[in-house]
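Before I ask anything, here is the structure I am working with.
With one protein chain held back, the other chains of the complex are shown just where they sit.
Naming follows writing order (A, B and C), and every chain is counted from residue 1.
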Amino acid sequence: GHPLVLIAGPCVIEDEETTLGIARQLKSIAEEVGGALVFKGSFDKANRTSVDSFRGPGLVEGLRILQRVKDELGLPVVSDIHEASQVEEAAQVLDIIQIPAFLCRQTDLLIAAGSSGRVVNVKKGQFLAPWDMENVVAKVGSTGNQNVLLTERGTTFGYNNLVVDMRSLAIMRQGGCPVVFDATHAVQLPGGAGGASSGQREFVGALSRAAVAIGIDALFWEVHHDPARALCDGPNSLALDNVKKLWREMLAIDSIVKGTDAS
Amino acid sequence: GHPLVLIAGPCVIEDEETTLGIARQLKSIAEEVGGALVFKGSFDKANRTSVDSFRGPGLVEGLRILQRVKDELGLPVVSDIHEASQVEEAAQVLDIIQIPAFLCRQTDLLIAAGSSGRVVNVKKGQFLAPWDMENVVAKVGSTGNQNVLLTERGTTFGYNNLVVDMRSLAIMRQGGCPVVFDATHAVQLPGGAGGASSGQREFVGALSRAAVAIGIDALFWEVHHDPARALCDGPNSLALDNVKKLWREMLAIDSIVKGTDAS
Amino acid sequence: GHPLVLIAGPCVIEDEETTLGIARQLKSIAEEVGGALVFKGSFDKANRTSVDSFRGPGLVEGLRILQRVKDELGLPVVSDIHEASQVEEAAQVLDIIQIPAFLCRQTDLLIAAGSSGRVVNVKKGQFLAPWDMENVVAKVGSTGNQNVLLTERGTTFGYNNLVVDMRSLAIMRQGGCPVVFDATHAVQLPGGAGGASSGQREFVGALSRAAVAIGIDALFWEVHHDPARALCDGPNSLALDNVKKLWREMLAIDSIVKGTDAS
Partner (left out) sequence: GHPLVLIAGPCVIEDEETTLGIARQLKSIAEEVGGALVFKGSFDKANRTSVDSFRGPGLVEGLRILQRVKDELGLPVVSDIHEASQVEEAAQVLDIIQIPAFLCRQTDLLIAAGSSGRVVNVKKGQFLAPWDMENVVAKVGSTGNQNVLLTERGTTFGYNNLVVDMRSLAIMRQGGCPVVFDATHAVQLPGGAGGASSGQREFVGALSRAAVAIGIDALFWEVHHDPARALCDGPNSLALDNVKKLWREMLAIDSIVKGTDAS
């Protein structure tokens, strides 16, 4: 298999300079550790727990900022969409169009994303069995687009908690699509803080190592230079300062599992 | 409390005459048993398991048929929407606008529905704790619309299965919104038939009795004159022939629980 | 079906006079509401969360007290055992021998209980599917004893929480054994208080109504004259003062469901 790719960036695009700053730091770490990087940032958080939460700069402004990341840093970029009508504009900029977990069965959205010809990354719903993603892949595939990534981000486990069934990574990979493990959303405690989701940042490293040891194609981390002040998903975001050490660990495990250890 | 209301109708509007036929029969049963009835039918099934499944007549044609049900039978009608852009047209016809479970956290959809001034029935996501619906109610309520119904339709319980936590009915009711129990979706086995969801029609009666005994405001049943040939949700739909007897049982339990037994 | 039986009593036999006092009050309520009663009390709580918790008077003393309940009040009695070696003595006094949920697959214990010839009430493990109780019944049945009751007391649902899958009552009843719903253990929050289990007494009534509405043979309630001071399971025990009203509600629902309403 190919070496592990890291998809990383802030949960939401907070503002232009912060976003560019995070992207620059990530790129510099990528060069140091020798890892492949895709930059991630959402332009709109359409399903926040509370109506009062920060949602992001919106489609037009968000895409403009992501285009700058591409232009200045040469990084591929991914973002999520929520309505079929957003696909056309989004596909002008995004290398990967991401479908949120709650929306992973919305037929129109999947078909619109597929029709764009872009790579489509579908997050598995917290309510779905891994083998059920086959039907999701078929919906995108009905457009002729076979470039589908599947992302595990945890499954409903009682109330206000998610569990990662690591078998899911192996099961989804058998279907032929590259598999991504979203370690930072997997440690969310949905609604765990009443009017917001809480999270367990302390398990991001452990779950990431576990997933990489099983064998995955990409790892997904939300990162922030100051998670305590992040406008979204702070409790489950990684601090930028910790990324280098963790990423190195991941690449070491990945090389053993994929048998590509050249040392 | 008010006596139990029944929300019933086919999963999807199959065609005009079938739909009207089911509505007529339901109205005639309602008169016989002395129960309040709201007619339900979807114009578009936007999240079927498979891309090849029947989806319905679409917004315009579906609303036209529901308007006929209103005009000819005098029944209030409910249907579900999937994008904010559908609200304006839908609100011209529907008495109750329904938000599907997967979409129960989509802020724009909730706010658009709320702004219509219609009653909004939100199905609790299979991934949500009952107390988290408070945030959902607040999203609709931010438009000034306090007419919100909350529907229990089961919670993710391992793979390809749902469980109804009956405590949820009591918890959601404490928040002040009328609570609906959707007995026919609660017995779905999501993805249980590979390319489609399966269902356990045999438990609709038992779970309905249980929910009514706890104390609810409305019961939601998908019904069909011939469930084996239904174009959607056949395995979990009730046969029209069984509705009268079951409904009577429900009203008897409801009257004991609400202390309104006049006999 | 036969009218609903109530199995009730304190979680643990605290002392002789308290126990007799509770039994007397329950018997008097039973006569008032016209319901059948079995008295329940444990002589040893062998699996408390913490090693420091009160465990009860032990086998010999506990059985002596239960014998007094039988002699003075004429009530049948049930208690639980934890090792095969306890069966012989227990069977001299108990009308029903109860197998705790955690032990419901311990072959020796089931066979010893079955061999006593007494009715055996097996609580379904929090880790078992309802259809798996068939194998449990076969273990007891291998002794020639077919008098088996099956008790639902909730299923593991994430951490520190249980959910009652009401379908379970219908599924287990199809196997031919009378089915009991243990409403007070079903509302436990296992380990929910750190060094002890917590509980949600406020849902005992709602879940009991739901179970009776589905159709069961017996209801199981732990009761205490002062739950706040109970030495075991206080948070999920019913206050004796509430029993009469609740029991009447149950009998009213039971008579509708079983079609035995003579009024």
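Methods note: a contact is a pair of C-beta atoms (placed from the backbone, for glycine too) under 8 Å apart; a residue touches a chain by one contact, two chains touch by 3 or more.
Just so it is clear, the structure is predicted and the values come from calculations on it, not from any experiment.
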| item | value |
| --- | --- |
| Omitted chain - touching chains that are shown | A, B, C |
| Omitted-chain contact residue, chosen from A:A36, A:A138 or A:A213 | A:A213 |
| Touching residue (missing chain; options C:S28, C:Q92 or C:T107) | C:T107 |
| Those residues of subunit A which, in the complete complex, touch the missing chain | 155, 157, 163-167, 169-170, 187, 200, 202-203, 206-207, 209-215, 249, 252-253, 256-257, 263 |
| Touch list for subunit C against the chain that is not drawn | 46-51, 55, 82-85, 102-103, 105-108, 111, 125-129, 131-132, 135, 138-139, 142, 155-156, 159-160, 190-191, 195 |
| Residue numbers in subunit B that touch the chain omitted from display | 157-159, 161 |
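Throughout what follows, only the chains that are shown with their structure count from here on.
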| item | value |
| --- | --- |
| Centre-to-centre distance between subunit C and subunit A (centres being mean Cα positions), rounded to whole Å | 48 |
| Distance from subunit B to subunit A - Cα centre to Cα centre, in angstrom | 34 |
| Length of the line joining the C-alpha centres of subunit B and subunit C, rounded to whole Å | 36 |
| Residues within subunit C bordering two or more other chains | 157 |
